[in-house]
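One structure below.
This part shows chain A:
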Amino acid sequence: MSTRERILADVLKNQPSASPLPDMSAFKGGNQDVVATYCEVFTGIGGKAFRVKSFAEIKHRIAEQFDTAQRIITSLPELSDSFERLSIDIDPHTFDDVDVAVIEAELAVAENGAVWLPEQRMGQRIVPYICQHLAVVIPAERIVPTLHEAYAKIGAGDYGFAAFIGGPSKTADIEQALVLGAHGPISMSVFVLGQGTTPNSVASY
Partner candidate 1 sequence: MPMTVGLFIPCYVNQFYPNAAIATLQLLQKLGVKVVYPPRQTCCGQPMANSGFEHLTQECNNLFLENFAEFDYIVAPSASCVLHVKDHLHSTEDPVKAERVRSKTYELVEFLTDVLKVDKLAAHFPHKVGIHQSCHGLRGLHLAQMSELNAAPFSKPVRLLNMVDGLELVSLERPDECCGFGGTFCVAEEAVSVKMGKDRVSDHVRHGAEYITSVDLSCLMHMEGILQRNKSAVKAVHIAEILNATR
Partner candidate 2 sequence: MEKVEKDHAALAEEFIKDEERVDWHDGALWWIRQKRDMAAKNIPEWEALREAASQIKNNVLSNLHDYLLEFEANVTKNGIKVHWAADAEEHNAIVYSILKEKGIEQMVKSKSMLTEECHLNEYLIERGIDVINSDLGEYIQQLDNEPPSHIVLPCIHKRKEEIGEIFHEHLGTEKGVSDPTTLTRFARRHLRNVFVTRRAALTGVNFAVAETGEYVVCTNEGNADMGAHLSEVQIASMGIEKIIPQKKHLGIFLRLLARSATGQPITIYSSHFKKPRKGQEMHLILVDMGRSRQLGRPDFRDSLKCIRCGSCMNTCPVYRKSGGLSYHNTVAGPIGAILAPNLDMRKHADLPFASTLCGSCSNVCPVKINIHEQLYKWRQVIVQEGYAANTKVLGIKAMAWTLSSPTSYSTIGKAGRWVLNNIPFAVNNKFNPWYRQRDMPDSPKESFGEWYAKHGKDEVK
């Protein structure tokens, strides 16, 4: 008997009688202002949230916040006139000197501040982790209240890798003192683009 067969046989012998899965239909977000909630939560976890109206404004904000003499890459065609368009074919190690990466998220979750990034939107898997600063664009109408709505939208997903990313990399392993920038980005900015569909949302400028 192989290890596999033995483990499976032991599991089958020892597992208890069938127990049903719960009904999850009651789990959903309320009708709060998801854009405002998102920005508040994301700021609370150490991120920077910006409400913006256009890509031009995003470019302006990035130039304002970061040193444009450093390497700034993007997977967004809308921004590739200003920043280096990242290549999906090169060796991932070559991104080691990236200062800022600007990518677009597929979804964002109001209750926890996380954005959903399938690898197609990362360009390469390493990009949102290896850069010193991560900037993510999320169209306001793609913000959902909770993870339940997020997974409903994601479905099976056509990706080899995807991640929720909610804030700059952090650690508190030394005496519980919070330090941003453990191994991944030291900062994370999110640009919420447009008004969203929530009735109460208020643009900041």
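The candidates were selected such that all candidates are chains of the complex that A comes from, given by their letters.
The working rule: a residue touches a chain if its C-beta (ideal position, glycine included) is under 8 Å from a C-beta of that chain, and two chains touch if they have at least 3 such contacts; residues count from 1.
Owing to the predicted nature of the structure, the values given are computational and were not obtained by experimental measurement.
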Pick from 1 or 2, the complex member that touches chain A: 2
Complex contacts: residues of chain A adjacent to candidate 2: 2-4, 6-8, 10-22, 24, 26-27, 41, 45, 92-93, 96, 109, 111-114, 124-126, 129-130, 146-148, 150-152, 154-157, 159-177, 179, 181-185
